[in-house]
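First comes the structure, then the notes that go with it.
Apart from one protein chain that is not included, each protein chain of the complex appears where it belongs.
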Amino acid sequence: MLSGHWQKLRRAGLYALGSLFAVILAFAITAVFLLLVGRDPVAVYTGIYQGAFGDSFSLSETLVAATPIMLCGLGVAIAQWLGMMNVGVEGQLYLGAIGATYVALHCPFSQSWQMLPLMLVAAAVCGAFWSFIPGLLKVTIGVSEVISTLLMNYVALLLVEFLIHGPWEDPNNVSWPQTAAFPACAELPHLFGTRVHLGIVFAIIIALLFAFLLPTTKIGFISRVIGSNPDAAEYAHYKVKRYQLWAMIISGAVAALAGFSQVSAIEGRLRSGLSPGYGYTGFLACWLARHNPIAVIIVSLLIGGLLSGADSLQLSAKLPFATVNILQGMIFFCLLASEQFINRLANSHIVVKDLKIENKKDPPSTVRGEA
Amino acid sequence: MPEMSSAALISRSSQSRVGNKAQLEELTICCDHITKHFGPVIANDSVSCTIESGGIHAFLGENGAGKSTLMKILSGYYQPDAGSIHINGEPVSLKSPADARRLGIGMVHQQFTLVPSLTVLENILLGQADTPMILRPKKQAAAIAEKAAQYGINLDLHAPVSRLNMAEKQKVEILKLLWRNARILILDEPTSHLAPLESAEILSTMARLSMSGKIVILITHHIEELLKFAKMISVLRQGKLVANFSAESVQAEELARLMIGESFNAEIDGKIYSFETENNVANLELRGVNVKSSPTNKALKDLNIEIKSGEVHGIAGVMGSGQDELTAVLSGHLLPEKGEVFIKGQRSAWKDLSTPHKSVSHIPADAKRGSLPNLTLLENMLLRGIHKQELLFGPFIKQKEAERMTKERIETFDVRPKHTFALGGSLSGGNLQRLILAREFAKSAPLMVAVNPTASLDLAMSLRIRKDFRKYAADGKSVLLISPDLDELLKTCDRISVMFGGRVVGTEHVSNLNAESLGLLMGGNDRAAVQS
Partner (left out) sequence: MNIEIGEFLIAVSAGMVRSATPVLYATLGEIITERSGILNVGLEGIMLVGAFTGVAVTYNIHSIVLGLLAAMLVGLLMGLFHALLCVHFNANQVGTGIAMSIFGTGLSAYLGMDYVGKQINALGACKIPVLSDLPVIGPIFFSHDVLVYLTYLLVPLMAFIINRTRIGLTLRAVGEEPRAAAAAGVNVVQTRYLATAIGAALAGLGGAYLSLAYAQGWSENIAAGRGWIAVGLVLFASWSPFRALIGAYLFGGAISLQLRLQAAGLDVSPYLLGMLPYVLVIVVLSISTWRRKNAPSSVPTALGLPYIPQV
């Protein structure tokens, strides 16, 4: 008989293996696609690897690309823990960028220690507002949060377009749709003299914080119950709706930090192509990580590598960025398809043992339960 | 009206003349050494029996005795590992439910297989090969109504199934089989959700069917019922056929002994014990509780009930008499429009019932609602205790304390597997129910509300749980036991309240009650009339 901790480890290992298998399968299928369109998959994949982890520069670029994915992925995870599917992190990212930009352009601070915290707060509030709306519609009326968060992504994008074509247009460069550059004090500090920035520290702190609090606190416990069986949470008189609404709010705030750090540290201004779908990628990262905050960080690093690798390939081998989307879709498919098998494997050992115990007593009830 | 029925009679006799050959010939189905394994478990161990038309053939056995497996083999859901089946001497192969349907074998499952949003008519037409592409409700209803009248079944064919009561749903299932010209009908526990009068009606319909040349197989563990209606009885125990005889030649005690085996003792059939609790104080009292009706459920109307300390208080009633609402009100999930609640004699606020540490202990009808299949046993135990100060250190949970507590309770209630990190979903039905019981016991509320707690359990486990209830009540606390199983109520409770149409129509000490008088009360009859 395995002890409890070993069982937990075994389960975690199997999940990790399953995700890995899904990723490998997706790469294989995409290789076939690449062959079909006349590309050499080996060259493409080695190119991506080189571009992702080949040298210290590409490694730093991987970290840069991974940062918004981490924050978005954590945002998705926070909502998912309470059974809310937040597919609107892309929009919340943009709202975060808008909030941060407003402060950067309109507040007359000249010190970073004044400017940056205010930008951060503004970003978080805007992102939280954007996820609060679908959250509220869900818990009060019952509107599917999948649909409302997704539609709000399109609204957020149009809002950014409106701002950069209208009120916040760069007065010095009307032909290019973007805002004026931020003042120097609005730039998030970079690390090790590279483009890597403080955003990644935020992400790691948030992940560690949740990884610690979720299993150890009362609120964490209640959240996990709500996510695992909302009926049981209602039964135990937990305030399910209030918790879910707060989860959406915090989820949006965390995703908004991705937007804040992108405009502040990378772009230095607000423009429309800010995110090549970090929100959706974050969603995938979260699912690959099975909503585990630490795993989100690790998975995001790998996907970040994929993005930055493909980015460099786009320049050198003229491989369009859309390939990454195809690959991501494929990974997602394989992951979902493999889920059933992994779950069965992860729990198989327990079921078999239970059956042996039950053997003496009421065998068919176990059999029926299994069938 | 008389002309109508005579017309029906004529058409029926003309029909039966065509099918006369088949009906006059005795229909028999023969199981020959049927064996079925599930992994290491033997569900059917070389079962041989012959089932004939001309009277109901009942299969008796405990949960897990293998009767459901045998019936699922007969209706093509399972294939036996060994053995063969013959109909009228011809060997038949039942590779799938479709094969069985083709041979005229039909099964009514315990869980109804009806689509609630569709009408009765649509349910009957569904999946039928000869249903025309374009539905013509009036024409088809007429044909089906004729068939129903032939067998004395009376139903509104255009009503959506969701509006029917349990007995009517049962009739729809039977009519579905008859419309498909089934000649072998298998009914799995058809009366488990019915009031006694409804059960009698269904069973006499089935008896009529069996006399008209069809084979009717009844699966049940209800001994009284089958002594009244069955012609032949087969008893299964641990996968083996242990007896096979005609219903006239046997006594109830003998059947019980055969069904349960050596472990049988008088206690199982007998009443556990009960206190005189008339003079005890009320742990919880509801006065004038009103709940507005929703489209699907009946409301509570001026409901009064008093649950005394030290008693196990039963609630009997036909399904939908307001038991669900009463449960929801007591467990704090439904706020009534009007009414008062008194806890230990003190008038209390309704919201106390929905405050986690003040709410009542509650064993829900569906164990899934009271457990966390994806979380560990430890977390399952914490579900209701998370607000307790002794388990918390600021916002943090005291892991060691929680684990010690869980181990202790798992041990006391003998939940298996015995380690705290097993997932809730890996427990069998009986263990899951005991896990919930262990947790609700520890909650230690003055009242425990238990809804149908032994529905999915075998007799031995049920008995154990009933004894647990007595233990809970012995501490000066109370248990409210809501169950459709009158036998269980009569054997476990001190007093029983009968609900009808959203109110309590009578509360009696069990010594003044038996299954018949309860049944009459449940049907809405006056208490005085019953007693006289």
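When the chains are written out, they are named A and B in that same order, and each has its own residue count from 1.
As a working rule, contacts are C-beta pairs under 8 Å (C-beta built on N, C-alpha and C of every residue); 3 or more make two chains touch, one makes a residue touch a chain.
Every value quoted in this text rests on a predicted model; they were computed, and no experiment measured them.
> Among A:59, A:121, A:137 or A:345, which residue is in contact with the omitted chain in the full complex?
A:137
> Out of A:107, A:121 or A:159, which residue would touch the omitted chain in the full complex?
A:159
> Which residues does subunit A use to touch the chain missing from this display?
Interface with the chain not displayed, on the subunit A side: 37, 85, 87, 137, 141-144, 146-148, 150-155, 158-159, 161-162, 165-166, 277, 280, 283-284, 287, 320, 322-330, 332-333, 336-337, 339-340, 371.
> Which residues does subunit B use to touch the chain missing from this display?
72, 77-78, 97-98, 101, 109, 112-118, 122-123, 125-129, 131-135, 176, 294-296
Please note the rule applied: only the chains that are shown with their structure count from here on.
> Taking the touch rule as given, give the residues of subunit B at its contact with subunit A in the complex, in rising order.
Against subunit A, the touching part of subunit B is residues 38-43, 63-64, 66, 68-69, 331-333, 354-356, 359, 362, 364, 368-376, 379, 382-384, 386-387, 392, 395-397, 399, 416-417, 419-423, 425-430, 456, 458, 461.
> Residue numbers of subunit A touching subunit B in their complex, please.
1, 3-5, 7-8, 216-219, 221-222, 224-225, 228-229, 231-232, 234-238, 347, 350-351, 353-359, 361-369
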